[in-house]
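Note that one protein chain is taken out, while the other chains of the complex remain in position.
Here is subunit A:
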Amino acid sequence: MSVKTMEPNTTEARAAEPKTVSCEAPAASAQAGKNAAARRAGRTRGTAIAMLLALLAFSAAYIFWGRDRLPAGEILQVLSGQQVPGTSFIIMDDRLPRLAVGALAGAGLGISGALFQRWLGNPLASPDVIGVGYGSSAAAVLAMLVLGYTDWRANVFSLAGGLLVAAVIYWLSASGKRTGSRLILAGLAIGAMLQALIQYLLSRAEINAAADAFRWLTGSIASSTWEQASILGLGLGVLSAFVLPLVLRQLKLLELGDDTAAALGLNVSRARVLLVFLAVAMGALPIAVTGPLAFIAFLAGPITAALTRGGINILLAGLTGATLVVVANFFAANLFADISLPVGVITGAFGAPFLIWVLVRANSTGNGG
């Protein structure tokens, strides 16, 4: 399947659909186009509200039905600011930070995945598939098992590893000139190499350290602290406030094709570098804290696209990612009575059928490559 024949299709389908209708068609269909656009906006709003409600509902459910059953009255007391021995600790220092870290991590991963998917015009090209996620993971495992860092320094490693791998893949694919399949294949190869590296580091480590690293590799929010939540919140907040709006504007232009974007006055290569940096950073920050939560980056975008019956909305994908993690966290705590599974296990196991759904959907619409 050729890149050249595939990509114009997908970009045109995405970017030009509302425009051609509303700009060039006669008045009647312009009206219809406006209606369609309004319906789409309505669906986006509706999806966002539904996601938000689900997020709040499952957060509340988790506060009341976490692993240990606590009296609802005591929980309400704690939430209204009183100190109740035991319950206060469980709510304030375990469940709430867990929810905060989970939601933030999900949002970061969702946005990261959606940015890659939109830019490469391929719903399968999420950072966890094309190797960037493995870069973060391998660097963090290296920091943990070889250098013995378990604090913020592991985060720095994870971020640096993700950026480094992204830079290498970007360079290998002729500076990312929308050579979609090349970038994806280079990512696959690098991902396979990094997986081997992770396996090697795991096999060299002492079994308990290996088990810890393994737990981290599965993705867990069980040991979340307010400190982690604030680091994550600060990092993602700064990126979202200062870089994301610019990247979203530029992404719309990039999706029109490099030539058009350049004609419209965009510095294309700088815009691409900024986009890759943002996408990697939004993904690597959560990975450093929680480990690579399986499929969140992969699924958030396609789920929003299916719900809104339109393209991938980046911000909505962030909200969806947050909701997915919080929902998974609720099930992780309640699904099995005797073992508390890490949340990454739930997202991995329940994500697999969705993964196949995304593959089939992408292939049947001709977006799979």
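Assume contacts are C-beta pairs under 8 Å (C-beta built on N, C-alpha and C of every residue); 3 or more make two chains touch, one makes a residue touch a chain; residues count from 1.
As a convention for this text, contacts and distances are computed from a predicted model.
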Protein name (UniProt record) of the chain left out of view, among "Benzoyl-CoA reductase subunit A", "Iron ABC transporter permease", "Cytochrome c-type biogenesis protein" or "Acetolactate synthase": "Iron ABC transporter permease"
Residue touching the undisplayed chain, where the options are A:Ala38, A:Leu147, A:Ala192 or A:Ala263: A:Ala192
Per the touch definition above, residue among A:Leu202, A:Val243, A:Leu274 or A:Leu315 touching the missing chain: A:Leu202
Contact residue for the chain not shown (choose from A:Leu147, A:Leu264 or A:Ala352): A:Ala352
Absent chain, residues of subunit A that touch it: 1-4, 122, 124-125, 128-129, 172, 179, 181-182, 184-186, 188-193, 195-197, 199-200, 202-204, 207, 210-211, 214-215, 217-218, 294-295, 298, 339, 341-342, 344-345, 347-349, 351-352, 355-356, 358-360, 363-366, 368-369
